[in-house]
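For this depiction, one protein chain was excluded, whereas all remaining protein chains were kept in their positions.
Chain IDs A and B follow the sequence of writing; residue 1 opens each chain.
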Amino acid sequence: MKESLYSHISTVRTQAPLVQNITNYVVMNTTANALLAIGASPIMAHAHPEMVAMQKISNALVINIGTLDEYWVEAMLIAVTEANHNNKPWVLDPVGTGATPYRDEVLSRLIELKPAAIRGNASEIQALAKLNKTQTKGVDSTSASTEALEAAQILNKTYGAVVVISGKTDIIVDADQLIKLDNGNALMTKITGMGCTATAILAAFIAVVDNRTEAAVAATALVSICGELAAKVSTGPGSLQVNILDKLYSITKTQFEETLKISM
Amino acid sequence: MKESLYSHISTVRTQAPLVQNITNYVVMNTTANALLAIGASPIMAHAHPEMVAMQKISNALVINIGTLDEYWVEAMLIAVTEANHNNKPWVLDPVGTGATPYRDEVLSRLIELKPAAIRGNASEIQALAKLNKTQTKGVDSTSASTEALEAAQILNKTYGAVVVISGKTDIIVDADQLIKLDNGNALMTKITGMGCTATAILAAFIAVVDNRTEAAVAATALVSICGELAAKVSTGPGSLQVNILDKLYSITKTQFEETLKISM
Partner (left out) sequence: MKESLYSHISTVRTQAPLVQNITNYVVMNTTANALLAIGASPIMAHAHPEMVAMQKISNALVINIGTLDEYWVEAMLIAVTEANHNNKPWVLDPVGTGATPYRDEVLSRLIELKPAAIRGNASEIQALAKLNKTQTKGVDSTSASTEALEAAQILNKTYGAVVVISGKTDIIVDADQLIKLDNGNALMTKITGMGCTATAILAAFIAVVDNRTEAAVAATALVSICGELAAKVSTGPGSLQVNILDKLYSITKTQFEETLKISM
């Protein structure tokens, strides 16, 4: 797998997939810029009268509940249903799972519609696995990272999605394996929406790479590696945000492969 | 005309027009910053109960349908109607024309209210000209740029608006002439909302410059020239976005006039 990851980055640049985002207000601009930087093409839209039509022209769909409300949730459900109908992949970012009962109720409905991939931090993935009475007994008593790992495996088993746990070490979980990535930089946690950016980039890769696990690994590695390289020339979170966009745009095969720290 | 363009930039800085924006979520921040950088004053507002009152204090109005929905479309119609009633100019950015039937239906209603100016890329201008059964026969069979040019002339003839076609070469079309600008840099297409920024800046110029064609040329040249100059000191789309704002704020008469590539 390690050898093919950069080729997936090239594929995104060449094929320029159209990614529709029903995402939160906080990250719309940075998400769109990140998608443009990697060579994909972003659309942000949420109006009910155009949700079906938009699925016909999109190659993948991002559902991010960060600033959800009733209208947006309805738009998400229409879009996901149509995406499934058209066999277009969609990716779920369960922002703030567990923070309020409303978020949990919305996520319960969304996840039943079977995303191709899910990306969240450890606590989001754990909270998500506890919804819909999925089997979580025993999970509560173990350590945080192991909990998230077991939760990810439960989510994969129940819904079939590839699961990405973001953190100091990023972990990608599918039915057969788990892949760990040890790239990134702690300063990335001081930029709002880095996770949301990772989810949108994941959708772009899943749109054009058939192997969803490889798509998830390549997308996650790209974000973490660009963050790691950008942090070396940044003096704080403001400049880091700028430098990550520049690096997403310009990263080369050599830079990517020399920086990559992957284990399976 | 060439000699008077920079004077219009000075006029915007001196008069600081108040530009109301009913625009999309993706670009609100960058649009507001671009308007501040050129010396204008931005307002973003969309609440129905204040749309009429807001027109009384604004000098121009931007209508950008990027992330439209039913509530926002109604706000646009109220605002445009009141702007027309008060003889305040409004500028249309038909983001994604042709992408969905809903966008086309909304644009059909908006354009009948006669914007002072329209700015879009070639495909948006072409799609817009095909709405409302405007005369487009023959246009389909020609090359892309010629199509957009003919579409722009049709739009100008039908609705009276000055039309700006953004692209590698920007083209400004009115009833009597077409002006071409050969500034800019390809990296500008990797920043989300550059076109939206150009539209908002166009509105600021139209608010204070009587000759709408000159306003459109000056605004379009300003954006393209600042992008071209900023690209020389940028390492990707992240730094380009930052540098464009700095250049919009600081550009001098000499820099502007030495960089300008205009033909009529």
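Here, contacts are C-beta pairs under 8 Å (C-beta built on N, C-alpha and C of every residue); 3 or more make two chains touch, one makes a residue touch a chain.
Predicted model, so just to flag it, every value in this text is computed and none were measured.
Of A:Q15, A:S41 or A:T67, it is A:T67 that touches the chain left out of the display. Within the complete assembly, residues 25, 28-29, 32-33, 36-37, 42-50, 53-54, 57, 71, 241-250 of chain B touch the chain that is not shown. Looking at chain A, the residues touching the absent chain are 24-27, 29-30, 66-70, 96, 99-103, 189-193, 234-239, 241-242.
We adopt the following convention: only the chains that are shown with their structure count from here on.
Centre-to-centre separation between chain A and chain B, using Cα means, comes to 33 Å.
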